[in-house]
Each structure stands twice: as structure tokens, then as C-alpha cells.
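Of the protein chains in this complex, one is absent; all others appear in place.
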Amino acid sequence: ADFTFKVQSSDPSGDKNFQVQQQWAERVGKMSGGRLEIKLLPVGSVVKHTETLDAIKMGILDGQVTATGYFSGKDPAFGLIGNTVGAWSSTTQLLQYINYGGGYELMTELYAPYGVKFVGGSTTGVESFVSKVPVDGVDDLKGLKLRAPEGLVQKVFAAAGAAPVNLPGSEVFTALSKGVIDAADYTVFSTNQKAGMNDIAQHPVQPGFHSLPLIDISVSQKKWDKLPADLQEILTVSVRDFAQDITTQLRIADLQAVKEASNNPDITIHDWSAEERKKFRAIARSQWEEFAKESDNAMKVYQSVTAYLETNGLL
Amino acid sequence: MEQHGRTRLDRWILWVGNLLSLLFVFTVAISFFEILMRYLFNSPTIWVHESAAFIGGSLFVIGGAYALANNKHVRVVLIYDQVSSRARCYLNIFHSLAGLVFAGMLAYGAWMMASSAWLSPLGELRLERSGSAWNPAFPALLKALILLVVCVMFVQFLLHLLDDFRQLGRLKRGGKADV
């Protein structure tokens, strides 16, 4: 290959997400006629997932496939755009914002000082909400002991009256089954179902209402600049296709898992009304606003996202 | 516990390290406090986990210099213990030299890492934070501490090297080495 990019993922190699990313990498190789090779590395194989931005800047890595929110400690703006908790009810809403609603330009601007080129945005699926007790709306969140990752997610849930607990992902199952927590922000429905989460917490909320991460594929600006125009275009389009591919695959898996779960008489799937979702979004918005005060960039994100949501009647 | 640093710096590191080691007991105390708060008062803290991890991480880094000062880093002594004291002295010189290179390069890497944790890409002072709800600046602090400790280790290796040469000289004059 004329160009080789070492790209570190924020997913472990056994993960379904990693496999879809691997397919993307292979596709880039084929589309470029073998001129551009993407070497995908699993999470933590070179640096920790929160350090990839620095690693690209210093020339250790050439790119990343990661959740933007991991860089919240570097700039709260990344936390806010990385998971604008409560903002999105479907993957198309987020992708539309990124590709046509100003998100792309904003991300490009935010990454530029790090010497990192934002190639494109993607996401996984709206996370389903794992719960042992029926939760049909915002009021049911009051006093709920739930696991949520630190940061904006915790703040929003706390603002909604819940009692967020901080636990590593690997301990969620045990904590739920022992009753240490009532509910959890975990991951998409199909994965939860496969992991047996819905068997021990039989009141999942699906589609979820709280969390949809922005996944970004970015590369070193220096290496990007060396690519001829056609390869730059191939890479850009491949990422747009990747976003389509991964969200669709996950949605199909989710639909199958939902079907399987609805056939199980022990599991009750709860779906929040548009009304309740909007209520939750309003609570979340107050927290976005708090978050936005922490840096100028975060304020830019807040203004860009809320403007988009308002124009589209989502706020 | 018997402790003997080779150089004045080593003895100083041991003294500071002994003092700081009590922070391990402090992390026990705050972890216990967190468990009490969670179960007895149903109000978990937001600061214990991150503080404990930060204190622990800092002590781990310092522990490297501490174990070096006390010559307690693990070695494979298969050959090292068998050779003559003259040969062992040459080996020690080699180890100190290698350590010097190691610590020196680490210091360079740590400098790069720490500066990007303390300065925003535009060059203004902005400490890297953890990004959690509490959001302390521990990442920036820990990275700076790593820089400090590897610099200290560089000087440690340098002083060891000087001492090694002193030992070698003593051996050549027919005396005995004390390392």
C-alpha cells in the first residue's frame, strides 16, 4: 500500500462493533485499490482510550475510531457533543445533525488545534434502559438507584431525581442481580438481551431515551494532507457508509432481540411516549446549559445542538 | 525494616517515601468512609474513588524511585550472584548506564505528555481533568508527577553510576566493594 494508517479503536477485538469497524477497514483497502491500508488496533493496545487524541497529535497513532465523549477531560465540549444526553431518540437524528446540521463543521473546528482531522461521525444505537422496576416516564426515575457512567449522564439522571451510582461495566450484571442497583445505563438492546440483562432486569425501556454516543473516525491532519484528493474522498465516503452500516446492523439486531424478548412472558418492554421523552430532554437541557458554561467550545456545542433541535421541532 | 540507601539522594527518597507510604492507610480510611456513607447513610460520595485512584497511582510511581533507592527491584540473579566482585561491579556500571538512558528518555516522553496535559493546544494554561461529575484535575497532576519522578530517577542513576566507579576504583586498589 502507498499509505498505511494505524488506527486504534475504543472497542475490544471480540466486540461486534470492532468487527464492523474491521469490515470498514477492509473496504477502504478494496475501494482504494490497495493504495490505502487501515490497520485497526483494539482498545488499549497502544494507548489508553482517553489518550488517543494526544497519541495522534504526537504521531504515535495515525487515527482513531472512538467515542468523542472520552475526551471530556481535555475539553468539556467533547463531553457535550460526545453524548448530548437525552437529545436524540434515533440514530438518524444524530447522523442528520452531524452530516447536514452543522455537526461536521463543528467537530472539524474542535479537533483542528490537536492536529487531528475529523473524517466523519457515526454512532451505535440508542442505548436501551435496563431496569428491574417499571419506568414509564420521568416521574418513575425519582429515587431510582441506577448505574451511570460519570459525567453528563450522571448529572442528567441526578437532575431527574434518580440516584446514580458509579460502577465499572463488568460489575453491572452482578450488581443488578444482587439488587445493589435497580437500573443501569448499559448498551443497546440486542447486546443487553444477549448478556442476559433483560432476564434479571425485566422492565427494559426500548427504544431508550437517554444515551446515544457520537462515534468519530479521525486521522492525523499531517497524514491526511499527504493523501491525494481521490483517497481523501474515498475515506470520507467510506466513513459515511460505515455509519450507515453499523447503525443499520445494530438496529436489525435490536429488532430481532426485541421480538425475542416480547415472546418471553417475564419481560415487559416499556416504550416512552413522545411527551415523556420531551420532558426528559427539557431536564437534560438544563444540564447541557450548566456544562456549556465550562468552556467556550462547550458553549459553541450547546448553541449548535439546541439550534438544530429547535429548528426540527425536537425541543 | 532495615533500609540503606547508597547515596544521600537515596536516603532522602526513602525518608520521603516512608512518610508518603502512610497515604496507603489514608486511602483505606477514605474507602471505608465511602462504604459507610453508601450503606449506612445511602449517600455515596463522588470524590472517594477518584481520589483513591489518584493517591494510589502517585504512590505507585514514587514506589519505583523508592524501590530503586532501596535496591529492591527484582532481578534474575542466576549469573549476577556467581561472578567475581570485579565483574559484578562492571555489571552494575552497565545497569546504571542503561538506567540513565532509560530515565532520560522517559523524562523526555513525560515532558511531552505533561505539557499537553497542562496546556491547551493553543498554548494557554488549561489542566486536563478527569471528565467525571466531580471533574478533578488529577490527570494533569499525575502526569506532572510522573515527569518529576523520572527526573529524580535520572539523578539517582547518575549518582549510582558515580558510586559504581568509586567501588571499581576501590576494587582495583585491592579493597572491598560494599554493593
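Should a chain be cited, it is by its letter among A and B, assigned in written order, with residues numbered from 1 in that chain.
Keep this in mind: a residue touches a chain if its C-beta (ideal position, glycine included) is under 8 Å from a C-beta of that chain, and two chains touch if they have at least 3 such contacts.
Basically, contacts and distances are computed from a predicted model.
Undergrad: Of the candidate names "Benzoylsuccinyl-CoA thiolase BbsA", "Imidazole glycerol phosphate synthase subunit HisF", "Sulfide dehydrogenase (Flavoprotein) subunit SudB" or "TRAP transporter large permease protein", which one corresponds to the UniProt protein name of the undepicted chain?
TA: Record says "TRAP transporter large permease protein".
Undergrad: Looking beyond the chains shown, say which of B:His4, B:Arg75 or B:Lys172 touches the absent one.
TA: Looking across B:His4, B:Arg75 or B:Lys172, the contact with the absent chain belongs to B:Arg75.
Undergrad: Kindly state which of the options A:Ala25, A:Ile38, A:Ala55 or A:Ala284 is in contact with the chain not pictured.
TA: Considering the complete complex, A:Ala55 is the one touching the chain left out.
Undergrad: For chain B, enumerate the residues touching the unshown chain of the complex.
TA: For chain B, the residues touching the absent chain are 1, 3, 17-18, 20-22, 24-25, 27-28, 31-32, 34-35, 39, 49-50, 52-54, 56-68, 70, 72-81, 88, 91, 94-95, 98-99, 101-102, 105-106, 108-110, 112-113, 138-139, 142-143, 146, 150.
Undergrad: Against the chain that's been left off, what residues of chain A make contact? List them.
TA: So the residues of chain A touching the missing chain come out as 6, 12-14, 39, 41-42, 44-48, 51, 54-55, 58-61, 167-168, 170-171, 173-175, 177-178, 180.
Convention: only the chains that are shown with their structure count from here on.
Undergrad: Centroid of chain A to centroid of chain B, CA atoms only: how many Å?
TA: Distance between chain centres: 37 Å.
Undergrad: Tell me, which parts of chain B touch chain A in their complex?
TA: 42, 44, 46, 49, 112-113, 116, 120-122, 128-135, 139
Undergrad: Can you tell me which positions in chain A touch chain B when the two form their complex?
TA: On the chain A side, the touching residues are 50, 54, 57-58, 69-76, 79, 113-115, 150-151, 154-155, 158, 163, 165-166.
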